[in-house]
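One chain of protein is taken out of this complex; the other chains stay put.
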Amino acid sequence: MSLLADLLSTLFDRRYVFMGKQDERPLSELCTALMSSQGDISGAAIAHQILDGYATSDLAGKRVFFEFLNSEMDIDPSELERVVAAYKSEKSEENYRELVIAAEPKRQELARRLNQVPGATHQLVHMRKDLLGLLKEQPDLARTDLDLLHLFNSWFNRGFLVLRPISWESPAQILEKIIAYEAVHAIDSWDDLRRRLQPEDRRCFAFFHPSLPDEPLIFVEVALTKGIPASIQGVLGKERSIVPVEDVDTAVFYSISNCQGGLAGVSFGNSLIKQVVQDLSRELEQLNTFVTLSPLPTFCTWATKEEIDLPESDEALEELAASYLLEAKRKDNIPFDPVARFHLYNGALVHDVHANADTSENGRKQSAGVMVNYLYDLKKISQNHEVFANQKEIVASKRVQALAKAGSGQVSSPPKTAPS
Amino acid sequence: MSLLADLLSTLFDRRYVFMGKQDERPLSELCTALMSSQGDISGAAIAHQILDGYATSDLAGKRVFFEFLNSEMDIDPSELERVVAAYKSEKSEENYRELVIAAEPKRQELARRLNQVPGATHQLVHMRKDLLGLLKEQPDLARTDLDLLHLFNSWFNRGFLVLRPISWESPAQILEKIIAYEAVHAIDSWDDLRRRLQPEDRRCFAFFHPSLPDEPLIFVEVALTKGIPASIQGVLGKERSIVPVEDVDTAVFYSISNCQGGLAGVSFGNSLIKQVVQDLSRELEQLNTFVTLSPLPTFCTWATKEEIDLPESDEALEELAASYLLEAKRKDNIPFDPVARFHLYNGALVHDVHANADTSENGRKQSAGVMVNYLYDLKKISQNHEVFANQKEIVASKRVQALAKAGSGQVSSPPKTAPS
Amino acid sequence: MSLLADLLSTLFDRRYVFMGKQDERPLSELCTALMSSQGDISGAAIAHQILDGYATSDLAGKRVFFEFLNSEMDIDPSELERVVAAYKSEKSEENYRELVIAAEPKRQELARRLNQVPGATHQLVHMRKDLLGLLKEQPDLARTDLDLLHLFNSWFNRGFLVLRPISWESPAQILEKIIAYEAVHAIDSWDDLRRRLQPEDRRCFAFFHPSLPDEPLIFVEVALTKGIPASIQGVLGKERSIVPVEDVDTAVFYSISNCQGGLAGVSFGNSLIKQVVQDLSRELEQLNTFVTLSPLPTFCTWATKEEIDLPESDEALEELAASYLLEAKRKDNIPFDPVARFHLYNGALVHDVHANADTSENGRKQSAGVMVNYLYDLKKISQNHEVFANQKEIVASKRVQALAKAGSGQVSSPPKTAPS
Partner (left out) sequence: MSLLADLLSTLFDRRYVFMGKQDERPLSELCTALMSSQGDISGAAIAHQILDGYATSDLAGKRVFFEFLNSEMDIDPSELERVVAAYKSEKSEENYRELVIAAEPKRQELARRLNQVPGATHQLVHMRKDLLGLLKEQPDLARTDLDLLHLFNSWFNRGFLVLRPISWESPAQILEKIIAYEAVHAIDSWDDLRRRLQPEDRRCFAFFHPSLPDEPLIFVEVALTKGIPASIQGVLGKERSIVPVEDVDTAVFYSISNCQGGLAGVSFGNSLIKQVVQDLSRELEQLNTFVTLSPLPTFCTWATKEEIDLPESDEALEELAASYLLEAKRKDNIPFDPVARFHLYNGALVHDVHANADTSENGRKQSAGVMVNYLYDLKKISQNHEVFANQKEIVASKRVQALAKAGSGQVSSPPKTAPS
């Protein structure tokens, strides 16, 4: 069994470790050395030095490093112009080779060379997280960011991701990250976590990448229920009754959290939901409904901007929320609500809205206590996605349409929806 | 434990499976559809159709497909010229984004989209193997090949590879591939394989990629010995005595085989040797010598070209071989012998040559029975590599230098070494 | 993940290893020392010495060891008489404790103490294999054998066994044991093995014990078919077509082999078949028939004893075979055929007999080429078993009953079936 044991231990030993003694040269010089090194002979040692040096740099040092990448490791447009012209005149292999080299910024190759160090992938993801932080002040670093994003989109390609259930039998080391990364309905203790993982009507799934084996990339929490729930407190309440798994008919995605700031812009959510729907369908034939229970994170912000007073009656509130979901748009004519955008783009439809569905402080503040069920109907996902992506048309249930129609009346003037 | 069990089963279920019913559209049309699909909504299904369609195409169909990639999914030089000019005049984020898009051939993004299908990575590697076969007749397809190689260099980055020991406890399914892929000293039966894996003085290691978990990428066979062996038959003989592991002092790399034709040009060998040296050093402190026992695959070819008669005496043969190794060069002034090039570039030195070291038919025919020990001295690897890579200087032991000096006399005229 | 990795490596490192330097005392003296040692302080070392000493003994030495166990580590009847009397007069805890001690032969405790050494379980199983060999000449050693059997029945209790599929992905080290242990239809090469494991219509399952993780205890080979096969050559033929798994309706158990001579008398076969039927039913809902394709290993022996000439026509041969199965009995009135006894006791019924079903040399010689299908009908297993176990009644299909009736006529006089 040593083969498998070794695979495991290899995967799980991939944590990056510091080298010890530090090369004193500045990072820029080390980068130049790494780029000129032949293959991985001395390259790995230099790469290690760069990663160590970066990790121990202060913010100013990191900024200098990124500025170096941005200006000195950029595409050279003059050179590129030259080789494009050559290629245009003759599409030879040699011309193409030169074109391809000139067309790729050096920092991409640099990142690939850094990545040969065990555990480096996670370090590079951290690096981009730092870079995203710096972008606000130094927007010109966006070019470097685009390149890292491009690389990560290739490395974190769906084909390389592994879906793993997260359960009460998962390593504590991973579970503590679930607690830390939960972004929608905070997990306030290990007992709370256990209530979300251990009962037979609860599931959790995460995407992992083999090079970051103890770091979830994104995870979704699922409640198996009988019927579609109308409030998050009903789903998460301490005193709720556990539904025997043979009685469930609905899978409710009540929380989806991205975990790695450095992977912002690499899209995992859609694949995750699709894969989980597929896996749950196979495991539990009795499931016939896949639905979310989602917040409306910008509902109150919108109402304030639109100078609309939130109605006090539940029904009127649901009407307003439905109208907001179907009619409040950005300048580019897609929904104002970011969660709506995500699920509609994935091919879900707006199935229902519920007042008094999230009575937490945050739920009141952002969503006025309203929550939405987006429905994933496997047979209609492609079609829903197409009409949304192409015609920007929002598919909704009859009930939601009716609510929205009634709700439109509440909005006195044409909404002045702000651009996003 | 379900998390781990799931990781395992996920990894090992990554074999690509056919979909069943086939879309009738030509591959080119499907590719266009895949490129215009938004995200992975309907993309995965189209990608699957393309992979299936490709796999069931005949050679003519595959050629049409590659021609399509080569011409229709190429970089558009006019467009690229336009955006380079814009970027040159203003290094804005927007201009850079346009530049990056125009600078990447569409077939790269296509390959990434194909790769979202489980098991697709292996299919794409197969695809390139086909392409390499077509290149001889259609050299202009080299542009597409360059792009696939570029992608594979990114995906099969050292940081994503996993080193795994191969032993008699490994799955038969993997062992049969070791038998099939052994390229140096053929394994003629399962009994022969067992003799190379099971004794305590034998080891084998392979690199794997998490997305091709049951496909070795490259493997090395190692004999642990007392002293440096002077013949392969001594190492592999059926009747040899097994050396108790506490008595060994030398690790002999006697066979290195690349397994995936479709990954030609992605360099694994150097990392493999370095990693194995490191792992063996840690496991067995008594090891103090790391050495190869290697063929001279082009020695006889060279002698014929040079019109040199192979001497009959062992000593003269060793002299000629040493001279061949140190002095026979290609036009670019690096060694004529490909195995020498590989190990010298890795930082090894030429330690010894042995006549009568490979008495097999193939050994006689290619190497006149001569074999070489290249020595990996951890402390000198970087230095050896540098002088070889920069000054094209070959480091050799005193004995080999002396042999070569004596051997030079055998070569009457300046060698007319052919270009490689 | 270290917990699991450790469990694995612990389990798979359980091979017994020799200690090195040997204690010179005779085994009997070491055994006495082990029995007088307190707990496992020095016990483990002595136990190790005994196991080493036994393993390196010749046959004479082993005999002396078993004679020692048999006579010196026996129950002491006088002591037992004394404490039974005491217990009879007063059922106190103290009297019971003394009774329990006196009622257990010392060799049982000795075996338990030997077993504390890692890997010892397998050594003890080997020990009993040796003992069984000696029994023929020294039948009085049967007492020691009874004790080992008693212990093994406790240790190899069904609750401690693990059913594992054997596939082409299993470790070569286990697969070579499948080749070696196959007792019914010999596996003549690794290619032959692959044909029995790799196609989608082939399965193999084995019982393992956690303390002998790389030793199958018993295994069954299964063919998934469409309809019940009438010949083994049809099942195993090199040129046969593979049946797509979605088309199969029948699971055929065509070979069951016990692997450990030292576990003779510990019954695994019945549990194995039941478990495999259950697991296959769950995996493949399309299966509706579970049947064997079995030899009649003593058919020809019986015919010779009974002075019956084997008929030449297929039909007459099937009639005779059916009559043999249903009517040829041992003195204790259970079937003469050992394979029939096994399956009938398990609750199977005699479903069909086929002439020309095994044309191999062995098949001709033992079974006159005839094979039987025993049918495992899950709903009737308990009932069939009960009538067989209690009334010694054999359940058979109508066809077999009719054949047997016709076959009876062939047997001129009442059969003189020999005792087994």
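To keep things simple, chains are lettered A, B and C as they appear, and every chain counts its residues starting from 1.
Following the convention adopted for this analysis, a residue touches a chain if its C-beta (ideal position, glycine included) is under 8 Å from a C-beta of that chain, and two chains touch if they have at least 3 such contacts.
Because the structure is predicted, anything quoted here is derived from the model rather than measured.
Colleague: So one chain is hidden, and I want to know which residue out of C:Gln22, C:Thr56, C:Asn157 or C:Ser189 touches that hidden chain in the complete assembly.
Modeller: Result: among the candidates, C:Asn157 touches the missing chain.
Colleague: Where the complex has a chain not shown, which of A:Asp23, A:Glu67, A:Glu169 or A:Asp279 is the residue touching it?
Modeller: For the chain that is not drawn, the touching residue is A:Glu169.
Colleague: Looking at the whole complex, which of C:Ser78, C:Asn333 or C:Gln391 touches the chain that is not displayed?
Modeller: C:Ser78
Colleague: In the full complex, which bits of chain C touch the chain not displayed? Write them out.
Modeller: Given the touch definition above, chain C has residues 1-4, 6-8, 10-11, 38-42, 44, 74-75, 77-78, 80-81, 84-85, 87-88, 91, 93, 96-97, 99-100, 103-104, 112, 115-118, 120-121, 139-140, 142-143, 146-147, 150-151, 153-155, 157-160, 162-167, 169-171, 174, 208, 210-211, 213, 267, 270-271, 274, 345-347, 381-382, 385-386, 389 touching the missing chain.
Colleague: I need the residue numbers on chain A that touch the omitted chain, in ascending order.
Modeller: Interface residues of chain A facing the absent chain: 1, 4, 12, 168-173, 175-176, 190, 194, 214.
We adopt the following convention: only the chains that are shown with their structure count from here on.
Colleague: What rotation angle, rounded to the nearest 5 degrees, superposes the C-alpha atoms of chain A onto those of its identical copy chain C?
Modeller: A turn of 180 degrees brings the C-alpha atoms of chain A onto chain C.
Colleague: Taking the mean of all protein CA atoms as the centre, name the chain whose own CA mean is closest to it.
Modeller: B
Colleague: Compute the distance, rounded to whole Å, between the mean C-alpha positions of chain A and chain C.
Modeller: Spacing between the chain centres: roughly 55 Å.
Colleague: What are the residues of chain C that contact at least two other chains?
Modeller: Within chain C, the residues that touch at least two other chains are 1, 4, 12, 171.
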